[in-house]
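Omission of a single protein chain aside, the complex is shown with its protein chains in their original locations.
Order as written gives the chain letters A and B; numbering starts at 1 within each chain.
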Amino acid sequence: MRKTIRRAAPEVLTIATLLVTSVLALVFINYLVEPPKLLFGRSLTAIEPSLFPLIVLALLAGLCAILMWMMRTAGAETADSVEDLSGEEWRRGMAFFAIMICYALTMAPFGFLIASAIAMIAMSLLMGTRSILQIICVSVIGPMLLYLAATRLLAVALPELNAIEVFYARLLGE
Amino acid sequence: MFKASIRKTTSLLVAAGMALGLSVGMAQAEYPEKPITMVIPLGPGGSHDLNARVITSVIPSYINQAMIVRLTPGAGGQKGTQEVAKAPADGYTLLFSHNYIDMLQQHVEKLPYDPMKDFIPIARINFAPIAVVVRGDSPYNTFEELIAAAKAKPGGVSMAHSGNWGALFVPAAQMMKSRGVQFNLVPYKGGGPAMQALLSGDADVTMGFPATIGSLLQSGKLKVLTTSGPERLYDGVPTFTEAGVEGDVGFMHRVVLVRSGTPADVVKKLQDAFTALQGDKTYKNLLKRLGENADLMLGDEYQKLRDEQSVSYKALVEAITK
Partner (left out) sequence: MALRVDTFVLMSLGLFGGMLVGALPGFTTLMAMAILLPVSFFLDPIVGIPFLLGIYKGGIFGGSIPAILVSMPGTGAAVATSRDGYKLTQQGKSRKALDIALFSSVIGDTASDIFTILMIFPIAFLVMLFGPPELFAVLLMSLIIIAATSGSNPLKSLVMMMLGLWLSFVGTDPLGGVERFTFGLFDLKSGIPLLPMLIGVFAIPELAAVVMRNEKARQLSALMGERLSRLEFKRCFKTICRSTVLGTSIGIVPGLGQVVAAMMGYSAAKNASSHPETFGEGELEGVAAAEAANNAVNGPTMVPLLTLGIPGDNVTAILLGAFVAQGLRPGPQLFEEQGATVFAILIAMVFANMMFVVIGYLSIPFFSRLVTIKVSILIPVVMMFAFAGAFVFRSDSVDLIMLVAFGLFGIIAKYARFDVMPMVMGFILGPPLEYAFGQTVAMTNGDFAGFFLTERIGAMLVLLASPLIGYLLWKRMRKVAPG
């Protein structure tokens, strides 16, 4: 019995969180949704901007409440589904997200090449690569090729430092 | 072994860094020394995108650098505009916008930038007038009949437009203000769907650019009631001025802007390049094929128009959003 409750936890927690946030959003809807703008003294739009959010939030809160109630009575339907993560897996998962967060935060200030190289070197090490040559090839040449393909062939921009952009331009003899 | 390879890597990186530094050192060359980015605050596939593709495919031969398009749609054009406002004022980030995003939005919403203070125009690339149209079998044959019908039954005439404060909405609002009538404004996702709504009978009146409605006019599926500007575009069809709709509202000006504070020689270079485009056969040809004119107006001259737009849009917004 104790075991089932513990294992159903992620599901119950998610539903509870959704229930609480949707009820809170319903209560504070007037602060979260601006009033409609006016045109010639009438509302600019035919329906209130808060109409759809109200319907959806009410349905969400109601559905979550029903689900919570059903799970209390019927027990945990997914008791056997969640496999436990080992400590090692937890650590690797954390490392993966740490790398991704760093990547996301560094791409604008450091530019695409440097941010990608750092993140990809870290990922390669996490995946157990020990060959320096392979790491360099993948994490430096890879982003360079993608950057050039994106900017020169597809003509869309990726963030890049001025110096590196000038370097590319020289490299291609532009 | 591992240590040795780390040392090798570091020296490689240092070498690469030096090479980079060197190239930067040499790079005190003149503008532009790297590709220029043109930010479009609108989505892909629209008329701005297509116009920009024409520009970027021809202009490299005049600036000796590539020009890259960056589409940044969102928040009615504010997202892309703000991005350029935040970029350094070095002439490497241009904004390709239009007059309603540029000058009207500031009066409707609180913006995270000040369009007058933060931007200066490089050039107006071209402009498109607009025509008010009804179905061929519509009971309204003249603009006055339409106004009379709207007066008789406020909100009874439905006008399909392409989004709030967009290219069709503003002229409609100005009409409603100038003539004291009330249309039932129904939004559509762009001018195409609005035209379709007119043809299928969902809407009574809409607007379109002459470049895009030619075929429908010829086949008699549409009738033109009035066109924007002071000059007549069609025989026997009155202009906005004649119809009593004033202000620079019926034109979509496509305009290239940069951050204010951009060095004067950079601005000059860009303006020279856009002026040179005027003499380029391919460029003119391509624009003509898109159905656009190539009526270039340089920055200073357009700035005067901008000042006027700001004043008249402010008056318009204040008069109707009460």
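To be clear about the criterion, a residue touches a chain if its C-beta (ideal position, glycine included) is under 8 Å from a C-beta of that chain, and two chains touch if they have at least 3 such contacts.
Quick caveat: nothing in here was measured; it's all calculated off a predicted structure.
Q: Can you work out which residue in B:89, B:116 or B:290 touches the chain that's missing from view?
A: Spelled out, the listed residue whose C-beta touches the missing chain is B:290.
Q: Quick one: say which of B:60, B:74, B:229 or B:244 touches the chain that got left out.
A: Result: among the candidates, B:74 touches the missing chain.
Q: Touching the missing chain, which residues of chain B?
A: Interface with the chain not displayed, on the chain B side: 39, 43-46, 49-50, 53-54, 57, 69-76, 78-79, 82-83, 108-109, 112, 155-156, 158, 164-165, 184-189, 192-193, 195-197, 199-202, 212, 214-216, 218-219, 221, 285-286, 289-291.
Q: Contact with the hidden chain only, please: which chain A residues?
A: These residues of chain A touch the chain that is not shown: 10-11, 13-15, 18, 22, 25, 32-37, 43-47, 49-50, 52-53, 56-57, 59-60, 63-64, 66-67, 70, 77-78, 81-82, 85, 88-89, 92-93, 95-97, 100-101, 103-105, 107-108, 112, 116, 119-120, 123-124, 126-129, 134, 138-139, 142-143, 146, 150, 154-159.
Here, only the chains that are shown with their structure count from here on.
Q: How far is the middle of chain A from the middle of chain B, if each middle is the mean of its Cα atoms, in Å?
A: The separation of the two C-alpha centroids amounts to 33 Å.
Q: Using the touch definition up top, name the residues of chain B that touch chain A in the complex.
A: For this pair, the touching residues of chain B are 2, 5-6, 8-9, 12, 19-21, 23-24, 27, 33-35, 37, 56, 64-66, 68-71, 108, 164, 173, 176, 182, 185, 187, 320-322.
Q: Okay, in this complex, where on chain A does chain B touch?
A: Those in contact with chain B are residues 37-41, 44-45, 130, 132, 136, 151-152, 155-157, 162-170, 174.
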